[in-house]
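For this depiction, one protein chain was excluded, whereas all remaining protein chains were kept in their positions.
Order of writing sets the chain letters: A and B. Residues in each chain are counted from 1.
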Amino acid sequence: MSTASTAIKAKQRPGDRVFSGSAVFAGSMILVTLAAVALFLIVQSIPAFFASHEDASILPESFWSYVGPLLFGTIWAAALALIMAVPISIGIALFISHYAPRRLASVLGYIVDLLAAVPSVVFGLWGIGVLAPAVQPIYAWLVDNVGWFPLFSGPVSGTGRTILTAGIVLAVMVLPIMTAICREVFLQTPVLHEEAALALGATRWEMIRTAVLPFGRSGIVSAAVLGLGRALGETMAVAMVLSASGAVTFQLLTSVNPSTIAANIALSFPEAFGINVNVLIATGLILFIVTFVVNAIARWIVSRRQEFSGAN
Amino acid sequence: MSKRIEVRDLNVYYGKFLAVEGVNLEIEPRSVTAFIGPSGCGKSTFLRTLNRMHEVIPGARVEGEVLIDGNNLYDPDVDPVLVRRQVGMVFQRPNPFPTMSIKENVLAGVKLNNKRISKSDADDLVEKSLLGANLWNEVKDRLDRPGSGLSGGQQQRLCIARAIAVAPEVILMDEPCSALDPISTLAIEDLIEELKLQYTIVIVTHNMQQASRVSDKTAFFNIAGTGKPGNLIEYADTTTIFSNPSVKATEDYVSGRFG
């Protein structure tokens, strides 16, 4: 160290400026990327909005009559997946957080996470090769015996590749993320609340009902909405499993099924040409907007929860 | 190797909140000065303005002057990094770098600044600093083991060794013993006695016996109430503060009749 009067006065450090500059640059790249995604999708979509059957051969009439049934199928398949996945993921999360032996808990959690590591195309193969043949007899039985119920009306699909099968595959695929979030929230339940419930003579279920579930409610909701976002955008598994005809129908077990936006893009894009490409990109834009809205709702719920819990 | 500190009309703000108000103070070279006072009175905040560490906290800013041998720390073109090389700091909880060995921790100030240092110079510096921190005999056989394997008191002395290895003029200590057991505390206090032969030392403490044992001068800070700024109430020789204070609040505080 030299004398103070010279040492203390110093220049701006070039290292600091370069480093913070590149950090800001990287952050701005996110902004640029997202702006580019939105911009390119919109630019490429514009011709599609005004196209008719003469311009683009895949359009029946207008763009909106094309995207409508697809949007219906997308939401219907995701909703089916969610109806199955929410109770099961809550069950798994409770099992891991409150029922399984402590030492096993992390291993069990890891096993469920393994499901998330399976690529969607493999789920697709499994859905066609294993799941669809396995559930087809059950579908046939349902149509024969509960066919009076509108959702289960026949005639039954001979392959089992129906919207319900697609929903099951989607449910399996969103299970890990939903389970992980629920588990995290359940584990954060204040131990004091749990012990208070137990000290009042509650059974384990009563403790969970009075302490754990109310605490985790918004966590469960945000997990469900995040799972919904995943299910809406999932492509390959649906494209492979679902044998779609493009109809708008709620029937679960017949061979007449709606398609989804993402699956339709994957199936049609490799052979598309001319304005058809723009039409498919425009459906992608619609999907982007729908998932954006769903994720925005999830974020809003999460932020509200943080305000309530007072953490951070 | 030690400097005189002068503080003139210093105000510290967190955002709009005035945390410490109107401090005037002179600290002599080669002395130990203790800051005492109730929790939240701004003594730690004030300590951190002496080497511009408060700037780490978002929104913290300072009005007034801190002169170290006549150089104002808050002149516009002063580099806070160079200030901190001359005014070292030891924290409340021992914080050795977990990725570094004992030796690397001592050399951290040199190595982190990308300075070239020959192996023999480095070994000399490690030995000198650890000797200076009364830690050499305990760790000389395991210099390559991680610093986090030491006991709390040893870790704190390692942090002191790390601070003096940079050859500062002033050492600030922010409640250095509050996380330690009595025996480790005693070791640190003995060390402070030795360090003051070379360095100007400023120490914040909650422990009044400690202040009276180690310091030459004592500054008492107080706060009028929550939301009010902290003030320097009295600054005098330690013996005066503890036996014959001139302000009633000081007397109440040092005699335990506080509040």
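Operating definition for what follows: contacts are C-beta pairs under 8 Å (C-beta built on N, C-alpha and C of every residue); 3 or more make two chains touch, one makes a residue touch a chain.
Here is the rule we use: contacts and distances are computed from a predicted model.
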| item | value |
| --- | --- |
| Hidden subunit of the complex - UniProt protein name among "Phosphate transport system permease protein PstA", "Phenylacetate-CoA oxygenase subunit PaaH", "2-oxoglutarate ferredoxin oxidoreductase subunit beta" or "N-methylglutamate synthase subunit A" | "Phosphate transport system permease protein PstA" |
| Residue, one of A:Ile83, A:Val121 or A:Leu151, that touches the chain absent here | A:Val121 |
| Of A:Ala223, A:Ile265 or A:Ile301, the residue in touch with the unshown chain | A:Ile265 |
| Residue in contact with the excluded chain [from B:Val166, B:Ala187 or B:Val214] | B:Val166 |
| Chain A residues touching the omitted chain (full complex) | 13, 15-16, 18-20, 22-27, 29-31, 33-34, 36-37, 40-41, 43-44, 87-92, 94-96, 99-100, 108, 110-112, 114-115, 117-126, 128-131, 134, 172, 175, 179, 203-206, 208, 229, 232-236, 239-240, 262, 265-266, 269-270, 273, 277, 280-281, 284-285, 287-288, 291-292, 294-295, 299 |
| Residue numbers in chain B that touch the chain omitted from display | 51, 53, 56, 58, 81-86, 88-89, 91, 93-99, 108-109, 111-114, 146-150, 155, 159, 162-163, 166 |
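Everything below uses one rule, namely that only the chains that are shown with their structure count from here on.
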| item | value |
| --- | --- |
| CA centroid of chain A to CA centroid of chain B, Å | 53 |
